[in-house]
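A protein chain is absent from this complex, but the other protein chains hold their places.
Chain IDs A, B and C follow the sequence of writing; residue 1 opens each chain.
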Amino acid sequence: MTAPIRLLIHGASGRMGQALLRLCNESGNCQVVAAVTRKSPPQRVVDGVPFFAASELSGVPAFDVAIDFSLPEGFDPVLALCVARRAALVSGTTGLSEAQRGELASAASVIPVLWASNFSLGVAVLNELVERAAVALKGWDVDVVEAHHAQKKDAPSGTALTLGEAAAAAGAHVSYASLRAGDIIGEHTVQFSGPGERIELVHRAGSRDIFARGALHAASRIAGKPPAAYRVRDLLD
Amino acid sequence: MTAPIRLLIHGASGRMGQALLRLCNESGNCQVVAAVTRKSPPQRVVDGVPFFAASELSGVPAFDVAIDFSLPEGFDPVLALCVARRAALVSGTTGLSEAQRGELASAASVIPVLWASNFSLGVAVLNELVERAAVALKGWDVDVVEAHHAQKKDAPSGTALTLGEAAAAAGAHVSYASLRAGDIIGEHTVQFSGPGERIELVHRAGSRDIFARGALHAASRIAGKPPAAYRVRDLLD
Amino acid sequence: MTAPIRLLIHGASGRMGQALLRLCNESGNCQVVAAVTRKSPPQRVVDGVPFFAASELSGVPAFDVAIDFSLPEGFDPVLALCVARRAALVSGTTGLSEAQRGELASAASVIPVLWASNFSLGVAVLNELVERAAVALKGWDVDVVEAHHAQKKDAPSGTALTLGEAAAAAGAHVSYASLRAGDIIGEHTVQFSGPGERIELVHRAGSRDIFARGALHAASRIAGKPPAAYRVRDLLD
Partner (left out) sequence: MTAPIRLLIHGASGRMGQALLRLCNESGNCQVVAAVTRKSPPQRVVDGVPFFAASELSGVPAFDVAIDFSLPEGFDPVLALCVARRAALVSGTTGLSEAQRGELASAASVIPVLWASNFSLGVAVLNELVERAAVALKGWDVDVVEAHHAQKKDAPSGTALTLGEAAAAAGAHVSYASLRAGDIIGEHTVQFSGPGERIELVHRAGSRDIFARGALHAASRIAGKPPAAYRVRDLLD
């Protein structure tokens, strides 16, 4: 048995941070060695996990991968820490500036990094399947249909656009349709329509936990990889 | 056993007319007593069915129901014939003028008439189910998604709009999405999304024969009914 | 504005009881006047709701409907209370004996009662749609496909059998298929297959809260109804 991956959870008091702390024991080979919150944590140790305030970041123990779901203002310190420690960074923090994206790209020459908007394992697999199908089914019509809860403003979803680009890369013309209804967590269908037959590739999210699980999966795979910018799908089995 | 319904097929050389002649034997209780074509028919009798040119319309034998899939210019004579003979009229002729629609409405006080854009039995049932569900699921979001072949120009399909109106009649806000892809004959989904649960009502057309079958089904049910304007769904079992 | 329905929640410490207490405020016109737990409640009042032990049942204040998700041994007292108070009873308690079912049937001549294994609003609507479709689509093949989490032992699900019976009542031959996979909460599809076309009626459960919501909906509708044994679908809008 190999030693467990040592994780730093950055943004530990947010919704994703809490899900990461709750789910990290599901996969046997992870151990949270530090949970970092923006402000001073109410308790120093919770369920055996030591907590740190963002201002104490430099004093965290050794770790292999930082998982960051925080705010743009918290991103630079955790990136710098990972570079200094030669640890990997997995980040889903949204709203990064152009400059921050540039720093992330630069860091990829020193450490393994992964930034993604959707960490679901299933969506990563779906992206790969769509790319493959689009090559084999040249000339077929491609439609991406996505459904999300009524409160979601943007359409098509970022995930739908990524799926469409995977098909478009093979030359397909891609159309989009978006449904906003009820409390649907997220469903994406990519339909390939050819003469007399169709293929439908569907992903259904039943719980928001899949995003935390996917981030943990990615963290467990990225540890020890050569420095580079990875995508979730680069870390699939 | 009851006597078979005596049918007049008006527009017998068109695509629908040919399908009607081919399929009328499927249901045991129909008999085509006259097939009427716009121009002189090449043969006077085909498979036991007597053919007539439109100019010979007044000379056709007694019939119970005329099924008309012809052109606007052929509509007035067959309507007049049905009124004169006190026979029912089932018509799917498109492009009727306002005046012709008025004549049809007037005729409904004398004979049973039915005009429809979609004669599929399944779509008629779906309309009824949507209307019922929309009443019972008040406050749920309603989406109508339809898919047709890439050549279809108008969107949403007329059938999708009818389905949406069935839901809107119960006060639902209805959204539409249309896919145009491959050679899909026609698929309609009405999705009701509530808190924590969804209902999807789907119709899939696998063959264009369903429109001819539906017209024959309607003809077999409308015969002998009181004068009125019927919808396909009014003639369901 | 009408006075709110006064509810007694029987089995308030169970999973369903807790969901009922949590969700009863969603619909504006319910008020929990008593929550009854098997043993002495740790607190006498929680969020304004008075709690009682089962042994104190006779002392609860006036109520309109009791919602009971308890155990067979708790059923007789709450039924007797409802009869004595002339209040309605909505129960989802499983494992009732034949004798208890008999008592429930007898009580239906005095008070409105409803016992169901599935309180989802959507499933109740689906049952009604299936029954209607089966009559209109005579001769079409009917398949009921259901999917549930891998831990569910029985197959087909009770809900699938009820749906199948709704179709069989119209003379349809019904086939069943069951999937046991992942953590699917519950999906039921009833497919009607005719010549050249199909109708699929689908229900997807995304959250177990729908069962509590359905029970609350039923309670709000059953209050004030004449004595009788009702089904969830008898109380739809």
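Operating definition for what follows: a contact is a pair of C-beta atoms (placed from the backbone, for glycine too) under 8 Å apart; a residue touches a chain by one contact, two chains touch by 3 or more.
This structure is a prediction, so every number in the text was calculated from the model and none was measured.
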*asked:* One chain isn't displayed here. Which of the visible ones does it touch?
replied: A, B, C
*Which is it among A:44, A:86, A:101 or A:132 that touches the chain not included here?*
A:132
*Of the residues A:37, A:120, A:178 or A:220, which one touches the chain left out of the display?*
A:120
*asked:* Even though one chain is hidden, which residues of subunit A still touch it in the full complex?
replied: 120-122, 124-126, 128-129, 132-133, 135-138, 192, 194-210, 213, 236-237
_Contact with the hidden chain only, please: which subunit C residues?_
140-143, 145, 147, 150, 175, 177-184, 191, 193-196, 198
*In the whole complex, what residues of subunit B lie against the chain that is missing from view?*
183-185, 206-207
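Heads up, the rule we're going with is that only the chains that are shown with their structure count from here on.
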_Taking the touch definition from the header, please name the shape of the chain graph: line, ring, star, complete or other._
complete
*asked:* Rounded to the nearest 5 degrees, how far is subunit B rotated relative to subunit C when their C-alpha atoms are superposed?
replied: 180
_Chain nearest the overall C-alpha centroid of the shown protein atoms_ = C
*Which is it for copies subunit A and subunit B: same residues on both faces, with over half shared, or different residues?*
same
*asked:* So the centre of each chain is just the mean of its C-alpha atoms; given that, what is the distance between subunit B and subunit C in Å?
replied: 40
*asked:* Counting only residues that touch at least two other chains, what does the list for subunit C look like?
replied: 206-207
